[in-house]
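Excluded from the complex is one protein chain; the other protein chains are retained at their positions.
Naming follows writing order (A and B), and every chain is counted from residue 1.
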Amino acid sequence: MSKPFHVLSPEQFNRSFLEELFVLADKIRLIDKSKEGNRFLADILSHKRSMLYFTQPSSRTFLSFQTACSILGIKASEVRDTSISSEKKGESVEDSLRTFSSYVDLIIMRSPLPGLCDRIASLLNETPRPIPVINAGSGPDEHPTQSLLDLYTLSRNFAKRGGIDGKKICMVGDLRRGRTVRSLSKLLTNYQNVEIIFCSPKEFKILDDIREFLRAHPQISFSETGHFVEAISQADAVYMTRIQDEYDQSFESKIIDISKYCLTYDHLNYLKDDAVILHPMPRREELDPRVDLDPRAEYWRQERNGMWTRAALICKIFGVHEQITAY
Amino acid sequence: MSKPFHVLSPEQFNRSFLEELFVLADKIRLIDKSKEGNRFLADILSHKRSMLYFTQPSSRTFLSFQTACSILGIKASEVRDTSISSEKKGESVEDSLRTFSSYVDLIIMRSPLPGLCDRIASLLNETPRPIPVINAGSGPDEHPTQSLLDLYTLSRNFAKRGGIDGKKICMVGDLRRGRTVRSLSKLLTNYQNVEIIFCSPKEFKILDDIREFLRAHPQISFSETGHFVEAISQADAVYMTRIQDEYDQSFESKIIDISKYCLTYDHLNYLKDDAVILHPMPRREELDPRVDLDPRAEYWRQERNGMWTRAALICKIFGVHEQITAY
Partner (left out) sequence: MSKPFHVLSPEQFNRSFLEELFVLADKIRLIDKSKEGNRFLADILSHKRSMLYFTQPSSRTFLSFQTACSILGIKASEVRDTSISSEKKGESVEDSLRTFSSYVDLIIMRSPLPGLCDRIASLLNETPRPIPVINAGSGPDEHPTQSLLDLYTLSRNFAKRGGIDGKKICMVGDLRRGRTVRSLSKLLTNYQNVEIIFCSPKEFKILDDIREFLRAHPQISFSETGHFVEAISQADAVYMTRIQDEYDQSFESKIIDISKYCLTYDHLNYLKDDAVILHPMPRREELDPRVDLDPRAEYWRQERNGMWTRAALICKIFGVHEQITAY
């Protein structure tokens, strides 16, 4: 039996996959507008079941995947709290997930345990009934499906301006720990002449592995700065992020001044007219709610894009994308 | 875009709406009896998704709405515990609910935060994709859909006796804090010559705002008494309620003697032969389980009526009631 299509890292995607995925997401969005289209979609994978294994707090990604499953007719079960599960009876997490895999056709997972997704995907590959695993932001390192929706949002916004190639993307905030920044940076290497401006306090600069990854891809360039206004005023897209203090052991976040890296209503004057503002959400003080009313604020649409991107990805995983395309 | 049909308060309903709603609820109940009818209903809103946001303990109302959605084919997501959601990461409740609204077509909510439903409905009205909000008993003040099902139960029971007009309704218990008493009293002003007898210990009398509301509606009259047996023996309907001590800061409930306001098996002798006994449930000592066997006990059917009333209400919200009527 061939191995299933696991989604574990943004590095597994290439440009042609990404472009096909985004066309597919557009198509699904369009089809879903009518009741007939909605019904067509809800039949595509109605014979499949999924498990949403989310033992780390999440509502956005959880609901986005749950809705994506629902759009395609997939029946989703969930495990969110190991205190009501057999892990309480001393079961290993590997046994638990193999058990869940018995009942379903797809596992979508987020766990605080580093590397668990990869381990489970490998484990299932060795069983008589392997099923695909999607990393839904598991562990501290990667969040591949978030970066897909971020990129899809950029792609839609730049569609009439030559696409993502050649654009300046400014990423702001906790670049050291933000998984979405890490994953999106990697995905952007699939495009030509993209320029990333990393803007953060010095304590939250990107890590060496990302620098090295980007340097190994000469088609992309990047710079690092602490000057917020200067950085955002050059950007075609401003990607704001929050401090990831749920991973914060030493409370250092509390003593670092991030007030200079917050997008306020007044900053809107510095942005290009056709710039777009993204944020993976949830936000805190780094993004003023008054910005929501500005037409350049794309983050609410970006959220909704998650649903379409994930539905498209699941269609790819199960090889039913051509049915969508043919509709 | 026109504003969505929010359900926020019993004051928004008038008699013709109520009567239409109850005819619709009857029709849905009838259609659901057959497998074919059940399928017809499950297709009516199969293209819609709802969010049950219940961050305050509830099982009855939650399940009633969940079932109502299921009857109409609506796929329901749920958030019940903010500890597994992004509110844990410092997200505002407004952002959380706007996020949830991205994925669904209807929000049904109960939160301990006073006024949150109204605030969310207003907030969504200002977004490019506003969706309807139903107050499912949120906050300490109102519980509009409970009062709809209470009224529907009265309406069904009095159908062959001239309807609700002219009936005597005795409400017993914690009238000060009981949201269902407050909401039902307001709804009853849509009928002619209804007489409400409020029966409670003096510490749990209705509040002035309800008195004033009723006085402003001359078609209804009310009286207040502490004499339980006298009150229930005159009533066409006895509406029992429990002490709402989950809102009790000072433990006063413990020291007030409510034993005289409990309906025991022996009290059944005092009730009119055609009286009906209602209770919004859950009950405690104020309603003896032995009363359940009496044919005048309507509270279990009343519970089930919640399902039909809420399904009818959701049909009204989405404007599909005529499809039901035409079946």
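The criterion applied here is as follows: a residue touches a chain if its C-beta (ideal position, glycine included) is under 8 Å from a C-beta of that chain, and two chains touch if they have at least 3 such contacts.
Note that the structure is a prediction, hence the values are computed from the model and not measured.
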| item | value |
| --- | --- |
| Residue in contact with the excluded chain [from A:H47, A:R161 or A:K260] | A:H47 |
| Residue among B:K89, B:K205 or B:R242 that touches the chain left out of view | B:R242 |
| Absent-chain contact - pick from B:Y265, B:W300 or B:Y327 | B:W300 |
| On chain A, residues whose C-beta touches the chain left out of the figure | 46-47, 49, 51, 75, 77, 79, 83-92, 94-96, 98-100, 102-104, 127 |
| Residue numbers in chain B that touch the chain omitted from display | 35, 38-39, 42, 54, 57-60, 63-64, 66-67, 70, 80-81, 242, 246, 281-284, 289, 300, 303-304, 307 |
